[in-house]
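One structure, as structure tokens, below. Some questions next.
What follows is part of the complex, with its chains left where they were.
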Amino acid sequence: MYDRYSRQILFKQIGAKGQAEIRKKHVLILGVGALGTHTAEMLVRAGVGKITLIDRDYVEMSNLQRQHLFTEEDAQKKWPKAEAAKIRLQKVNHEVEIEAIVGHADATMLESLIANIDLLMDGTDNFEARFLLNDLAQKYHIPYLFGSCVGSFGMVFTIIPGVTPCLQCLLKRLPLQGQTCDTVGIIEPTVQMVTAHQGAEALKILSGNMETIRKSYVSFDLWDNEYVSLKADALKDSGCPSCGLEATYPYLQAETGLKVAVLCGRDTVQIRPTSTKPLPLEPLTKRWRSAGLEVGGNPFLVSVVLEGKRVVFFQDGRALIHGTNHVDQARKIYHSLIG
Amino acid sequence: MNKVLLFAHLKEIAGQSSLEIDAAGQTVQSVRDTLVASLGNLDGVMIAVNEEFATDEIVIQAGDEIALIPPVSGG
């Protein structure tokens, strides 16, 4: 009874057999923000074998209101989210293997990681990443737990390749995002409500209880006391490009070119070179300092202020240009610094 | 008549959490096209009829409860 997983083993639908299964499993969590920190903590406490955490961002003060695992010190140091989460999680459970990846997840990166992954968890904040996860799930026959939320409103759906409709079946195309964290905010209980559902589904899948998988799509509003559970079978589309008979996995197709993206809810533009050769952070830091610019950072990134905009460069060559939504202005600042 | 339950920002646009419309005999696609006038862009908004997602060609019956579920991107 003093075993650390005793209360989970006592839950008879898991039991010692289910716990042994959970210990063998490897879960990939894309996005270590509000959803990702909550589900990562649950899985690590539950004693999963290994988790891979991927996030391109670092911790900021405005994250702390809803993103577990992070402290004020993490925000002060601008620690990358995946690394900050890993440090905390290893203190919670050193038995779980934790792989932290600081970087932008594209198809190439994810396909290189996919071997031996048992479950894909949605911790993302945009539908481009979700459609990528969805295609990955279908191509490699791995369950994918979709979840999203803003304000007091959220939704969750369990996607089992070959069994349930996929995200493409449900949404048909990348939806216009009317509401973002930036425009309508979010409260932390909404996050917990999504991750409670994602977490229970994860434990079912990892422990081998596929027969109790939730078949319906849940949508709720905690502020307005609404909860609906909607059957989704009718939307399964045999002509779906992601899960249909002639699936082409469109979001896994090769990408080219410099990637520039306005980040949802951040007043920030991200710029990412096609080739991901490591940036020489130290020489750049010296050059900018000697040019009289305000420069800070840590082993993972460099922060520099130019024209009143704060720019953060990561080792993998990505840059975040804060304080703007203008792609061209961002490009200009980027090129001014990197050459 | 048919009750239309609204979620997320659609409630704000409508100023209420549900609408009453008469959609008997219309398809889901037709209801969507009609509601665009009052609710704005409904691309990607999923439509459920009697707690079940419905494809565009499904025909609404009198008394069916309709729900509009917009996807949101946060996380």
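Letters A and B mark the chains as written, and numbering starts fresh at 1 in each.
Just so we're on the same page, contacts are C-beta pairs under 8 Å (C-beta built on N, C-alpha and C of every residue); 3 or more make two chains touch, one makes a residue touch a chain.
Keep in mind it's a predicted model, so treat the numbers as computed, not measured.
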Give the stoichiometry of the complete complex as a formula in the chain labels shown, bearing in mind that each kind of chain is drawn only once.
A x2, B x2
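Just so we're on the same page, only the chains that are shown with their structure count from here on.
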Which whole number of Å gives the spacing of the CA centres of chain A and chain B?
30
In the complex, chain B touches chain A at residues 5, 7-9, 11, 17, 41, 43-46, 48, 51-55, 58, 67, 69-75
Within the complex, chain B is touched by chain A residues 31, 33-36, 122-127, 147-151, 153-155, 170-181, 184, 186, 194, 217, 219, 221, 224, 226, 228-235, 264-265
